[in-house]
Each structure stands twice: as C-alpha cells, then as structure tokens.
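Here's the structure, in structure tokens; my notes come after.
Excluded from the complex is one protein chain; the other protein chains are retained at their positions.
By letter and in written order, the chains are A and B; residue numbering begins at 1 in each of them.
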Amino acid sequence: MTDILASLLIMAGLFFFMAGSIGLLRFPDLYSRLHALTKADNLGLGLLIIGLALHLRDPLIALKLLLIWLAVLAAGATSAHLIARHARRREKHV
Amino acid sequence: MAQRISMPAGILARTVLFAALWWLITQGRADAWLVGVPAVALAVFASERLSSGALPRLSLIGLFGFLSLFLRESLSGGIDVARRTLEPKLRIAPGFSSYRLRIQDPRARVLLINCIGLLPGTLAADLDGDFAELHLLDADNNPDPQIRQLEQAIARLFNVPLETNDD
Partner (left out) sequence: MTELLAIVTLGLMFSLFLGLLRILRGPGAGNRMLAAQLIGTTGVAMLLLLSLLLDQYALIDVALILALLAAVAAAAFTGQQRESGHD
C-alpha cells in the first residue's frame, strides 16, 4: 500500500520535471522560463523525495533527504531571483 | 551592549545547530566526529564572522503557519505553471508590477523575496528600497493578496511587526 503511494509520488515528480523542461522549450523569455524551471522542478523533487522516503522507511535517511530538498529549494529560489535581477538590471542599464 | 550579552547564547545555538546537521549528514556515525568536531567549530566560527549576534527568535506557531502556507502555495505554484506549459495554447501574459514591502527586518525580507518565486505566477526580479519589482506570468492577475498573506506569515514567524499604514 505504501509502495503504491510511493510509486505515484515518484511518477508525479517526474511529471513536474517534464513540465518544467517543456516550459523551458515553450516559454518566450528568460523570466517566464525561470518561473517554469523553479516552481516545477522544486515541486517535482519534493514529490520524488517524499516518495523515496516512504519507500525506504528509514526516518534518518528521510530527514537527510528532506535536508537535500531544503538545500535545493533555497538554491533554486535564490538563483531564480538573482538571475532575474541580473537580467533586469542589464535591461535597464542598456 | 545587547549584542555582547547575546554573543555566548548565539555561539551555543549555532554549535547545537551545526552539530545536529553533522549528525544528520553522517547518519549518526560515531567515527565521523573525528572530522565533525573541527568541522562544526569552523562552521560556528565562519557563521559568527558572517553574521554575529543572536539567531533570530522564531515563533514555533509562526513556523507551523509559515510552513503550511509555503507548502500549499508551492504546490499550487508548481501545478499552475505545469498547466500553463502543457496546454496546447500557451496561456501566459508576462509583465512586471511593483509591491511595497511592509516588513522591515532584513532577514525576514530575504526570506520573503526568495519565497515569492515559489508562489503561483510571481517572481521577485529586483528590490529597490521598500519596493519589490515582480515579474508576473499572467499580468491580468493581481498578485498582491497572496504576497500580503505570505508577508504576514513571515512576520509572525520572525515575531516582527508589519507596518500597518495602508495606502
């Protein structure tokens, strides 16, 4: 039963990663692509990590996976803002 | 003066924090403390140099409220952007808008600016004084209410007041 839920979460994770990449292909400008990449990939990784934690059933590894998700989340949110700010300031200064 | 009093407490809190992280990363292996003790000491020293003083006093209830809002919003942010990318006809109308920050505490501001990028359809592109410049995936939607909600949750988390004079 847990493994069915874990499988569903892991597949949902893959779905959001795919959506993020398709957003990269389809969205017209850098800012919009940042939206797709940051939001979709972070959610995808979160779902995948919950799925893996359910499957492994080891609380210590689950905590470590959570730590990894937090690190990716912080990195993704910060870099999205920094990349957008960099592009925006360049636009204004030209 | 206030800083001098809070220094030892800050160092103790940092030591506990980094030791807990090390314990988690090494999955509680005893022999890893051979490297862990100097590593934790260096981490405390570096973080004390980068931002000295006490760690922010977070409210536990505030943390719970912030986390549940954050998780809910990043879930709907991801679903929203996935729907927009997968629809046959691309339904986005990108644009910029400006948001006046009510929160003053610098650490709370950094958290808010970074979290805005995980809300549905918004991304903080720049910060100029009290005004955050937002990039919107759909400029027809007013993003202010959802950001106000997040700002309130972050103010409660940090136990800081929100400027109340509305314009």
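In this section, contacts are C-beta pairs under 8 Å (C-beta built on N, C-alpha and C of every residue); 3 or more make two chains touch, one makes a residue touch a chain.
On a predicted model such as this, the values are computed, not experimentally measured, just so you know.
Peer 1: So there's a chain missing from this view; which of the remaining chains does it actually touch?
Peer 2: Contacts of the unshown chain, counting the full complex: A.
Peer 1: Which chain A residues touch the hidden chain?
Peer 2: With respect to the unshown chain, the touching residues of chain A are 3, 6-7, 10-11, 13-14, 17-18, 20-22, 24-25, 30, 33-34, 37-38, 41-42, 44-45, 48-49, 52, 55-56, 61, 64-65, 67-68, 71-72, 74-76, 78-80, 82-83, 85-87, 89-90, 93.
As a working rule, only the chains that are shown with their structure count from here on.
Peer 1: Please output the residues of chain A touching chain B within their complex, sorted ascending.
Peer 2: Going through chain A, the ones touching chain B are 15-16, 19-20, 22-23, 26-29, 31-32, 34-36, 38-40, 42-44, 46, 60-61, 63-64, 67, 73-74, 76-78, 80-81, 84-85, 87-89.
Peer 1: Quick one: in the complex, what on chain B touches chain A?
Peer 2: Chain B reaches chain A through residues 21, 24-25, 27-28, 74-75, 77-82, 84-86, 90, 92, 94, 113-118, 120-121, 123-127, 133, 135, 137.
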